[in-house]
Structures are given as C-alpha cells and as structure tokens.
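Missing here is one protein chain; the remaining ones are kept as they sit in the complex.
Showing chain A:
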Amino acid sequence: MRHIISVLLENESGALSRVAGLFSARGYNIESLTVAPTDDPTLARMTIVTSGSEEIVEQITKQLNKLIDVIKLLDLTSYPHIEREMAMIKVSVDEPGDREEVKRLADIFRGRIIDVTRKTYVIEITGEGSKLDAFLEALEPFPVQEVVRSGVMGIARGDVALQI
C-alpha cells in the first residue's frame, strides 16, 4: 500500500543522504522524495512517498526514527490529509490552433501558462499526482518537450500537525 511519510529533520548536510541511503540499503521502495528547509532554518521537512506491506512500512518508520538527524515523523496516510505535487510542462505550440487548444486544456485543469514564446508555452499545474497524470494524458496530442515534477508534498488536515 502507498504511504506518505512526513519527516522533520535537522537541516544539516548529509541528512538527506542518510535517508536516501537507508532506503537503498534496506531495499525499501521510494516513489518520490521532496525536501526543503522549513520556516525554522535549522529544520528541514521531507515528504517521502513509499509503498509496502504494513510490516514494511512499520519498519520504515522505525528505521527513520532511529536516524540521529530525524526529529519526528508522521505517516500522513493514517490521517485525513492533503497532498500536492507541482509540474512544469514545456509544450510546443507552433502548429495552427495549438495555442488556443493547449490554453483551453490548461484552463480546464486550472494550470497557468507562466512562459510564452512564439513556439512554446510553459504550463504550471498543481494537484494530486493523478490530476497531473490526467493533464499529461490530455496533452498527448501535442509535442511536449519537457516535464518537471516536484514529487509529493503533504500535510494533515485539521489539528494534527508535525511540529516540535
């Protein structure tokens, strides 16, 4: 089963490789991993999307907790939560009619065109992974040049908060 694990860790060099190394050393799946400093610059927050049986995910959370740099973590899958992923997509629009059609699709998916040239658009779109997949599918008839996806970020709804 797919799990989203949010991790608060010391914002120190090497902390990321400790987490990445743990996953590869123990053979755990890692679908995506995003990390950035938080409002407290000594802290980084990481969102890891992984999958495995309940036993494996239990081991993953225990092994993460065992890393000295990890302060706290939360398996968001256990709570009502929101997840978002962002993508930037560069698409060629120099065939007649493509500019209008791609703009319409972007509007339908609430994407924004953030760069325009005579030949290309860059579209920014945010949502759950499945929405991003659907948008990319809708863009299939058009020559997509590049896709950058951020990986998943997540946060729990309501009072549940991952903080120290």
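By our rule, a residue touches a chain if its C-beta (ideal position, glycine included) is under 8 Å from a C-beta of that chain, and two chains touch if they have at least 3 such contacts; residues count from 1.
As a working rule, contacts and distances are computed from a predicted model.
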item	value
Hidden chain of the complex, named as in its UniProt record, picked from "GntR family transcriptional regulator", "Glycine cleavage system H protein", "Acetolactate synthase" or "Sugar ABC transporter ATP-binding protein"	"Acetolactate synthase"
Residue in contact with the excluded chain [from A:Asp69, A:Glu83 or A:Asp98]	A:Asp69
Selected from A:Asp39, A:Glu55, A:Glu140 or A:Asp159 as touching the chain missing from the view	A:Glu55
In chain A, positions touching the absent partner	9-10, 14, 17-18, 21, 25, 55, 58-59, 62-63, 65-66, 68-71, 164
